[in-house]
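Note that one protein chain is taken out, while the other chains of the complex remain in position.
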Amino acid sequence: MNPPARPVPAASQDAKPTASIHYATVPTMSLSSKQLRGIIPPLPTPMQPDGRRADVDAFARLVEFSISAGVHGLWILGTTARFDLVSDEDQRVLAETAARVARGRLPLVLNVSDMGTQRTIERARRCDDLPYDYYAALPPWYLPMSVAEVVDYYHKLADELARPVVIYNAPWVCNQLPFKEVRRLAEHPRIVGCKDVGPHVGRALEWPRAERAQLGFSYLHAHDLVAISADLETDGFVTALADPFPELAVATWNAAVGGDAARAFRLQSQLSRLSQATQLGAYLGCVDVACRYRKLFESMLPQPLRALDPETAKRVVAVLDAVGVVPV
Amino acid sequence: MNPPARPVPAASQDAKPTASIHYATVPTMSLSSKQLRGIIPPLPTPMQPDGRRADVDAFARLVEFSISAGVHGLWILGTTARFDLVSDEDQRVLAETAARVARGRLPLVLNVSDMGTQRTIERARRCDDLPYDYYAALPPWYLPMSVAEVVDYYHKLADELARPVVIYNAPWVCNQLPFKEVRRLAEHPRIVGCKDVGPHVGRALEWPRAERAQLGFSYLHAHDLVAISADLETDGFVTALADPFPELAVATWNAAVGGDAARAFRLQSQLSRLSQATQLGAYLGCVDVACRYRKLFESMLPQPLRALDPETAKRVVAVLDAVGVVPV
Amino acid sequence: MNPPARPVPAASQDAKPTASIHYATVPTMSLSSKQLRGIIPPLPTPMQPDGRRADVDAFARLVEFSISAGVHGLWILGTTARFDLVSDEDQRVLAETAARVARGRLPLVLNVSDMGTQRTIERARRCDDLPYDYYAALPPWYLPMSVAEVVDYYHKLADELARPVVIYNAPWVCNQLPFKEVRRLAEHPRIVGCKDVGPHVGRALEWPRAERAQLGFSYLHAHDLVAISADLETDGFVTALADPFPELAVATWNAAVGGDAARAFRLQSQLSRLSQATQLGAYLGCVDVACRYRKLFESMLPQPLRALDPETAKRVVAVLDAVGVVPV
Partner (left out) sequence: MNPPARPVPAASQDAKPTASIHYATVPTMSLSSKQLRGIIPPLPTPMQPDGRRADVDAFARLVEFSISAGVHGLWILGTTARFDLVSDEDQRVLAETAARVARGRLPLVLNVSDMGTQRTIERARRCDDLPYDYYAALPPWYLPMSVAEVVDYYHKLADELARPVVIYNAPWVCNQLPFKEVRRLAEHPRIVGCKDVGPHVGRALEWPRAERAQLGFSYLHAHDLVAISADLETDGFVTALADPFPELAVATWNAAVGGDAARAFRLQSQLSRLSQATQLGAYLGCVDVACRYRKLFESMLPQPLRALDPETAKRVVAVLDAVGVVPV
């Protein structure tokens, strides 16, 4: 097999617009601007009051809000969105909405994770008509498999999916990949990135940036130590903190990659103080409070998740008030 | 709310036969014969050689084989079936097939587990037209929830599903329920059983049989220590060992509940020797070898699962040869 | 190196009696009777009311009680004894006491586990003057090591300890050994047994009895499914249930190895019913209640362990009353 030249994303040629959405107006992005780099918020799913159906209008506004705040990409239907709790129908509408609102202004990643080869391939296919740049997939998470089986899984996805694949590696998944396996998988020309949750803040240093660049591979983290980790050559951050605080996350990233050490340090301190507020209760419950504080929507907690109790919510708000939610 | 009298299963009145399947020929079962009790094999999914699509004909034969062997119920699309790896379309066909072949001759449980309230309800609805007696559901398994959230989840399922609910409690699920929560959930009139994986072999003793009977509740285990555990008042066994060895599992059960201690002990010893053969490699890989030994089908391992290596497969076969796969 | 012929235990020639204890009166045991086989209770540590110092007299009585009940060996200062909570000084006195009371009537295993090579060797040395037959050692349990490091650890112990080594393999230890490593370690002539906690009840079947016999190796379990597992070729049982119920454990073993299937099944059922009573609260708390029920001592829970609350203790006693604690 003759692997396709890298890093050409398959998105443009593969996109098959549906009748109801006109992508003709999508501005052309240069290929390099499609690279996954910088702040890539994993958008939540705004819910209707019953906690059962998504609030699509609120989601559309959220997409626009994030883009206006300058984020560098969007991670759609990820863990923060609780894709595991959202109906297939709503997932489809949300995926459509993000693509429609984004209008190609920034790279879009759609998490198509399901638990097995066939299921993930079929889940992805249902969105092949939408102009996503990348499909993200977790390792299967129902029961442990051998490493060889997980590698087979990713190779099959990479061979068959209509978009290049981003590995979504996470410690709560029973088949989390060792770092060295991620690097081996990166040799597949259609595996173009990894969101790696939980490794050492400087893990990217182990993988020379030049090598990643040559492979067209993005190595992303999920934590919010943006400034220091950006300085340590991490390509980008898929952190839920960028949902309520996108301006600050972006400013922190910019200061770090721009070499303004003092500003990077100060903004990181502010971001970490806000991050601490998300540790006061269930993590997504806290992010939910922060997003409501920013008036982004009414709730992001599908059933059976419960909102933070009022007492804890107040403590979260007190931190937001004290620290400030935009760059100072 | 006035809870419906127990233990009337909703199955008969709720069944909405599809056009293509005639259930008119289904023989009437007395209600008590619908109780979950005895040997209830969790049927595997026979696969076509590509590991992608189910082999529906082989599955139909398997259902008949199991019933002919005298099993007391069937557990459809469970973990042994690797529901997590089987496409929605195949799941539907398999669910139809089991119901069609079974013709109401024994209680049928359909595992409709998905990861959140809305998703599980919608997954179940897709089969409401089939004559299942019970729907089984795992606790959500993607991320940890509070116990209150998991309880909400089950209450909502019990309130809304078209069939009575069997809790499928398993230690590999991050939201596994404590035993005392299972007992509390049993107070809901539509929660009628629990397949509890992993507890002490005599755990049923903690829950007086009379109390369970009054609730119309079945407490099932998943291990294969059938004889001793039946003697310790466990209501039934959903064990994959009953897939290749249903005659032996049934005979062991019968000896134990019939009070034939010597025979119960000898059959249990035979069953445990066969069980040991399933420990020689990946568990389902070993069960796969044992089912092929019985000529039940060609494979039960959906992608990306791999078959046992030939060396280990030979060791499994050697044990089956030595021990014998039918009651001696 | 020329390995010593097996299975000669080093005990007799290595024993260096202290001045204060006369072992001249120890009756000679044939070598084969020193083999670890059958019911080997892991004796608890009777405590004085303050929970700080051992009650040595009660311990002496317990040793005699167990031997009188017909047990086949004694496991001294193990987990049931909470060696981790007992002072070095008390450990020495207890080790002396067991040896003194036992008078060579049955094989004695002393658990000398500590967390590293040097520490375990030094801990063992402090008892080299006592007539123990075997020293047991857990894998190091403070931090994970590589398998190679754990193997080095056992080889060093086997080379240097004054008694043959019994591997004490347990799942709560972060360096638990895989079964195949246990088998490899068994090739060392001074590693003569393994108490393996947690494996499949028929695991011994994977290790042909003839091969074990030739190696002079005993493969022991820690659970209380004595009858079935004995039938499946397990050599013996180090189960805390044999502390309060030694007569029943011994009778169950005897029925199983004597081929009386019906009696084996009935006694196992009785034993498992008692076992279930130890699941009603913290395991050792329940065993403590059962031992007090048998009037063996006042407490076996060193600080900071707490006794079972009275309510739960009553439930334990109710089961003991109902089931009966001696063979029926």
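Going in written order, the chains are labelled A, B and C, and every chain counts its residues from 1.
The working rule: contacts are C-beta pairs under 8 Å (C-beta built on N, C-alpha and C of every residue); 3 or more make two chains touch, one makes a residue touch a chain.
Owing to the predicted nature of the structure, the values given are computational and were not obtained by experimental measurement.
Student: Looking at the whole complex, which visible chains does the left-out chain touch?
Tutor: Contacts of the omitted chain with visible chains: A, C.
Student: Of the residues listed, A:Val71, A:Ala264, A:Val287 or A:Met300, which one is in contact with the missing chain?
Tutor: Going through A:Val71, A:Ala264, A:Val287 or A:Met300 one by one, A:Ala264 is the residue touching the chain not shown.
Student: Where the complex has a chain not shown, which of A:Ile228, A:Val257 or A:Val317 is the residue touching it?
Tutor: Touching the chain that is not displayed is residue A:Ile228.
Student: Looking at A:Val201, A:Val257 or A:Val317, which residue reaches the missing chain?
Tutor: Hidden-chain contact among the options goes to A:Val201.
Student: In the full complex, which bits of subunit C touch the chain not displayed? Write them out.
Tutor: Touching the chain left out of view, subunit C contributes residues 51-53, 79, 82, 84-88, 115-119, 122, 140-143, 145-146, 148-150, 152-153, 156, 172, 174, 282, 302-306.
Student: Write the list of subunit A residues that the hidden chain touches.
Tutor: Answer for subunit A: residues 200-203, 205-206, 225, 227-228, 231-232, 261-266, 268-269, 272-273, 275-276, 279-280, 319 touch the chain left out.
Rule of thumb we're sticking to: only the chains that are shown with their structure count from here on.
Student: Distance from the CA centroid of subunit B to that of subunit C, rounded to the nearest Å?
Tutor: Chain centres of subunit B and subunit C, defined by C-alpha means, are spaced 38 Å apart.
Student: Can you compute the centre-to-centre distance for subunit A and subunit C, using the mean CA position of each chain? Integer Å is fine.
Tutor: Centre-to-centre distance between subunit A and subunit C: 53 Å.
Student: For subunit C, write out the residues touching at least two other chains, lowest number first.
Tutor: Where subunit C is concerned, no single residue meets two or more other chains.
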